[in-house]
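Note that one protein chain is taken out, while the other chains of the complex remain in position.
Up next is chain A:
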Amino acid sequence: MSQLSVNHLLGIKYINKQDIDLIFETADHFKEVINRSIKKVPTLRDITIANIFFENSTRTRLSFELAEKRLSADVVNFSAGQSSVKKGETLIDTVNNILSMKVDMVVMRHPNPGAGIFLSKHVNASIINAGDGAHEHPTQALLDSYSIREKLGDVKGKNVVIVGDILHSRVALSNIFALRLQGANVKVCGPKTLIPKYIESLGVGVETNLVKALEWCHVANMLRVQNERMDISYFPSTREYTQQFGINKKLLDSINKDIIIMHPGPINRGVEITSDVADSDQSVILNQVENGVAIRMAVIYLLASKIK
């Protein structure tokens, strides 16, 4: 076992535990590389990667671009905002045009769930899903688990609560798949309106009381309320949401143990998490960002080695 079972990374649902272990082991080596004074290796000098973003992003896009450049790949960037997509070009046409310029790998973010899967069936390139609507965001879930492994030694047997807007969150779904695959216990916590109806069928518990959830867990992953994906009102007001599901220093100190606080970003300070918690010693938010580059280097390296 020394290669991935898949040719694309479309979601955590499509990979197995061995794949995750291989990605983490490879990421360990890349983490050492990016902490050198010269952070670059020549491995992918004959690979070209297109970053295609049909949706806004800062962290993920920068992280992918840095990962690609540190592996010495050639990188082309594409944003839907400034492109011919606005003139009515279809997704397959857009990507095939990019691929005819001899591109080997595509990193894509798209607002429609399943866009990556669709693309992988129609074009001849390795696809990495960088977020498809409310479906999956696999590299985020991998870097979250990797950060837990780094802090706690192992993911297996740990209690992880995902707090917030579960309904609209691709981070939540990918995290649930990844954590369950590695043997963690997972609960989701949030307003009933923002928790999908049959979420228990994925093997996770539901808790609507944040204090109880925090007392149970080793790790709390705080999600952002995705206002841009909400067409109706799911809770009365932001203020009420914060009172019930926001985490602050007083609440954190009242829990009788040191839990780890994670957040995939971007943070809405004062809504789901207060600044004193986000900047506290218990928060690993910036470690997550650093690990993101190492994880993406590992995923790109492992997928690129399968391109023939």
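The rule is simple: a residue touches a chain if its C-beta (ideal position, glycine included) is under 8 Å from a C-beta of that chain, and two chains touch if they have at least 3 such contacts; residues count from 1.
Keep in mind that, in the parts below, contacts and distances are computed from a predicted model.
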Identity of the absent chain, which is to be given by its UniProt protein name, from "ATP-binding cassette domain-containing protein", "Glycine--tRNA ligase alpha subunit", "Bifunctional protein PyrR" or "Lipoprotein": "Bifunctional protein PyrR"
Which residue of A:S37, A:T58, A:T90 or A:S201 touches the chain not shown here: A:S37
Sites on chain A contacted by the missing partner chain, in the whole complex: 2-4, 25-26, 28-29, 32-33, 36-38, 40-44, 46, 71, 301-302, 304-308
